[in-house]
Structure formats: structure tokens, C-alpha cells
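One structure, as C-alpha cells, below. Some questions next.
The other protein chains are all here in position, but one chain of the complex has been omitted.
Which chain is which? They are A and B, in the order written, and residues in each are numbered from 1.
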Amino acid sequence: MAGEKEKVVAAAGGCCLRPFSCEQGLLSRPDGSAAFLQGDTSVLAGLYGPAEVKGSKELPDRAVLEVLLRPKVGLPGVIERSREQLLRQTCEAVVLGVLHPRTAITLVLQVLSDAGSLLSCCINAACMGLLDAGLPLSSLFCGVTCALDPNGAIILDPTTRQEQEARAILTFAIDSPERKVLMTTTKGSCSVEEGPCFPP
Amino acid sequence: MTRSARASSPSSRPAMKATPLSNCERRFLLRAIEERKRLDGRQCYDYRNVRVSFGADRGCCIVELGKTRVLAQVSCELVPPKLNRPTEGILFFNLELSPMAAPGFEPGRQTELLVKLNRLIERCLRNSKCIDTESLCVVAGEKVWQIRLDLHLLNHDGNIIDAASIAGIVALCHFRRPDVSVQGEEVTVFTPEERDPVPLSIHHMPICVSFAFFQQGTYLVVDPSEREERVMDGLLVIAMNKHREICTIQSSGGIMLVKDQVLRCSKITAVKVAEITELIQKALENDRKVRKEGGKFGFAESIPNQKITTFKMESAAVDTNNVEEQAEEIITKADPPSEVFAKPILHTPGTAQIGEGIENSWGDLEESEREEAVEEEGESEATAFEVQKMETEDTSTLREAEKDEPIVLSDSEEEEVIILEPQELPTKARPQANLKQENTSKKAFNKRRRKKRAVR
């Protein structure tokens, strides 16, 4: 059995996703919740809304989407804020907010453990959370992190160690109907030829 | 490393108010308590189920108390000690009420509840001296370990303090700090591969047990749920270890308790603490065994198998052989980078410009700047102006012809001319200034004329 699996891995050019699992509706208070685990990386998502908006953020034509990313240790900093922006705009592209004008949707993501590919795990948790809350969505999306190792080979869903060794790390969010790219962000530099490696 | 790491002001965040409890719901809850019934079917002295699961990292755990959930993570850092205690390590506790836990919680806001809870955690874990701080000293007066405990409330269903205190002590017991060695002034920190990390020395495990009182203390309930907390009159929290030593005791809500009640509560606490301590030790032992045997551990293992809302996938191979071909295909299909690019125009030493599209609306300012510059070193640029002057003539005639229409779209392939606000040029002013103005407009014009390079 194990040998067979190795064969599959070898045939795929060493690319392999870690085992992943997901649990939805595990929290009682939020309107939607999901835990997403990729290997030892795990993120918990809780979502409230559409609900009343306080203050000046109210939009007359659509719902306000707010994403909060909570690190496990310490207070959220600049990295969290910039990831919140990435996640928010990714969700905004998919959530049909026009159906709930003048409301707020709050998505809170809590990092439970980080063992590499954290951002893609956040994206997946966010999508599962939106699904669990039953919000109207135009499509689903998933997050994938790819790393290019020093030899130029592609590693999917890298662990922390693989991320440290990698020459470049690319994270994509891909939508379900046409597999278009919703979000990308990169770390490290790579040539154009290596750039658009879109996983199936 | 960026300097703007300050969190944005909490008041700017929208927050949803907690839904108030209706009068009839309140009356219903109170009536039920008077009849010694609880909404979830428990008896008055029953504690909800406690479940402890460990993360893959050391010092990380989630404690579930019924539906209340708390995440705990311990971390450590080498820091200089406090001046008045040079031989003691530093302990830092922080409980966060994540906005995920309940709709009323705002991120980063210090509410009264939060301050009260943090204070209780401090008294329970620090003031009880359950952690040996002297063992955290590396070099007296120079370097000590700072142990930081972060607690996050993930789901609020009442009795946060008990769940947080259990999660806190479990995480501290589970944590291992890196081993260090001191040789002279040199401090070496060993990685987990070099030397096994060491556990903290913990003398005892204080655990909080909460009691809610109703009707001025007539009725008492152990481990109140969120609904019960809303209608209670007062709360008594007792922290105790398994040796039946009371570590802290706090009564809040302004109710008067008779001595017997407090004694009765402390007896109940002793029973509950014994049960919980046993559970914690079993959980820690289990985790230790699994890690030793090289089995699977981490949150993934704590996900229930037989549940309709869960899904598990074994590690899956992905075929990436065709990715490079796909990428190549995309690249070959796309147009190669265009070789046409702008010539930079040097205004003065240190200022240059390239442009394709419109001039900015600061044009006036630019010109006056340039005028000054030219006066300073007119000769160097004089030749350039002469060349440009020849071209300006046809530009200005065109311009005059189109003065009336604000936007002109030329049909010709080669020259797509769009002119906005043609009235901006006062044609015959000083000859010197005029020259320069035309020069600018010519430049803008020239750029518009450049080969179309729209990305479609």
C-alpha cells in the first residue's frame, strides 16, 4: 500500500498535498464556522452576518465584509493586516453582497497552528466558513501554496522547512467554475517561465 | 519589519451588539432554576464535559468546556530580567476575547469583563506561585526566560474563567522550552534536534471553579452557561489545587454570602478540581505516549470521524508534469514584450520624465519650475528646444482647429489624438515662456501618438 503511494508520488514529479481535513459548524455562537487543517497547519474560521452595521461603514448597495486574522501569539501586526486585505478582497469577489445591502459580514480567522502554507489554509478555512454560514456565493474558491525549491522543482503545499529552503513561494486562490486566478501573492523571485504554474 | 505595527483604532470597526435577553426568557430561566432545573438538563452541581486536545506544537492546546472553547499557546523568549528581581523569570498572561467567540466582542477593546478575567487568570496562575520562576533564570541580572501564555476565547458559552484556567495550566504543563548552556558570558540556545527541550517546573495545578448565585444567593449553580450568567445575581470563583489548597477566591456581583455557603462551595470545588486534574493528567500522559511512539498527534487527530460536517482526505498526489508545458503554452501565446519605449526627458539635473499618457494637472507649476531651471543653465537645453520647436508648429495648428470640442477621437490608425482642455494654452505671451509651454504640450502630444500598446 505504502509502496503504491510512493509510486503515485514519484509519477507526479514529487508533488503531493499533505492530508487535509475540515470540520464545519463546530462552534455554537457564530453563524458559520469551520476548521481547516492541512497537515499540521490549521485555521479556525468563525463568521457572523449578515447583521447590523455600526457607525459609518454601512454601504447603501451591498454588504460590508470585514475579515479579521488573529495570530496565535501576540497582537495582529502589519503582516496580518496585509493578509486581511488579501482575504477580504478575495471573499468580496465571491460573496454576493448586493443581496444584503446595509449589513455587515464579519469573518474571523484564528490561526491554530502554523506548519507552512498558512495563507492557503486561511483561504480554504474562509471558504468553508462562508459555505457553512449559507451566504450566497457566486463560486467557491480554494487556496494553494507552491514553493520552488533551489533546483526549480515545484513543491505543493510546502511545510515550514520547505518554505525556508525554497527560492520562491507563490500562493494562489483559484475559483471553482473556470479555475481562474482570484488572488496571487509571491515571496522570493522567479523567472517568468516558472511564474504561472497553475495547479489543477 | 515595518514601523506601522500599531493596530488600527478599535472604534473604527463595526461591531454588532449582543442581542438582549427578553423578559419572558429571563423569567423562564429563573423559574427553571427555582425548580432546580437547567436548560441543558444538568443538575445544579453538574460540571459540563471537559475535553482537552493538543496541537502539533508544544504548549498548544484547545480546551472545550461544553460548548465554550479556549485556545492556549505558550511561547518563550530570552529577555533581561526586571531590575528588582534579577534572578527570576518573567511570566506574562494574556486572555483575548476574540470577536469570533460572540457577536458582541470587539477586537482589541479592553472591556470591563476582559480586565476582570485577566486579573483572575493572573491571580490564579501567577500569585499562586505554581510556576517556579527562579528555574527560568539563565544568567542572573542578564538573561532570563520570559514565558508568555496567550489564551484566545473561540466560542463563548459561559464560564470563560474555568475554561481559560484549565487551558492555561494544561498548556504550561505541555510546554517545553529550549535547553540552554552558559559558558562564561556565552549563552547557547540548543535547537530541539541538538538537545531535548525541557519542561517548566510546575509545583501544582490551580484550577478555577465558578458558582453562580440567583435570588440573592438562595439558589446556586455550578459551571453556569452563558444564558445562566446573564440572569445571575452574583458569581463566586474559587481556584484550588488537588491538595485542597485554595489559591484565590473571588466573589463578584455584590451579593452577601453566608459562611456556610462559601464552605459548601469550597467542598464542591475540591471534588471538581480532583476530577479535572485527573483528566488533565490522563490527557497529558496520552499525548506523551503518542509522541514517544511516533504516532499521529495534533489537531487533525482530534477531529471526530463519524460526523456529517467533517471531511478528511489522505495525502494526495498531484500531477504537475504538464504544468510547465501549460505555462510555456501560455507564454508562447502571449505577445512578446514590446520593444518600443519612451525616451526620458531631462528637465534639470536630478529631474527627468517619461510619459506616455496625459500630463498631470500640475502642468503650470512644472513650467514655472522649468523656466527657473532654464534661466540657470539655458545653453545646455537650448539645442533640445530647437528641435522640439519645429514640431510644435503642427501641434498648435491642430490644437486651434479642435478648440471647440472637448474630446476628439481621431479615426486615423496612426494618430489617435485625444485633446482635453485645449484652452489651457494662452498662445501669445512672452516668447520665452511660450516656447516652453508649447514644448510641454508637444511632448504630451508626441506621446499620445506613440504606437498603441493596449493590453486586452
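Rule of thumb we're sticking to: a residue touches a chain if its C-beta (ideal position, glycine included) is under 8 Å from a C-beta of that chain, and two chains touch if they have at least 3 such contacts.
As a working rule, contacts and distances are computed from a predicted model.
Colleague: Out of "WD40-repeat-containing domain protein", "Trafficking protein particle complex subunit 6B-like isoform X2", "Exosome complex component RRP43" or "Carbonic anhydrase", which one is the UniProt protein name for the chain not included here?
Modeller: The UniProt record for the chain left out of view names it "Exosome complex component RRP43".
Colleague: Among A:V73, A:V98, A:A153 or A:V192, single out the residue that touches the unshown chain.
Modeller: Here the residue in touch with the unshown chain is A:V192.
Colleague: Which is it among A:Q38, A:T90 or A:T159 that touches the chain not included here?
Modeller: Looking across A:Q38, A:T90 or A:T159, the contact with the absent chain belongs to A:T90.
Colleague: Thinking of the whole complex, not just what is shown, which of A:V73, A:A153 or A:V181 touches the missing chain?
Modeller: A:V181
Colleague: Mind listing the chain B residues that contact the chain we can't see here?
Modeller: Residues touching the hidden chain, for chain B, are 1-4, 6-9, 326-327, 330-331, 333-344, 346-362, 366, 406-407, 409, 416, 418-420, 444, 447-448, 452-456.
Colleague: In the full complex, which bits of chain A touch the chain not displayed? Write them out.
Modeller: Interface with the chain not displayed, on the chain A side: 78-79, 81-82, 84-93, 168, 170, 173-175, 178, 180-192, 195-196, 198.
In the analysis below, only the chains that are shown with their structure count from here on.
Colleague: When the C-alpha atoms of chain A and chain B are each averaged to a single point, how far apart are the two points in Å?
Modeller: Spacing between the chain centres: roughly 15 Å.
Colleague: Which of the residues in chain B end up touching chain A in this complex?
Modeller: So the residues of chain B in touch with chain A come to 2, 4-5, 7-8, 12-17, 55-57, 60, 62, 67, 69, 71, 73, 75, 96, 98-103, 107-108, 148, 150, 152, 154-157, 298-300, 303-304, 307, 309-321, 323-324, 326-328, 330-331.
Colleague: Under the definition above, what is the set of chain A residues touching chain B in their complex?
Modeller: For this pair, the touching residues of chain A are 5, 8-9, 11-13, 15-30, 33, 35, 37, 39-40, 42, 44, 46, 48-49, 51-55, 57-58, 64, 66, 68, 70, 72-78, 81, 104, 106, 108, 110, 112-113, 115, 132, 154, 156, 192-200.
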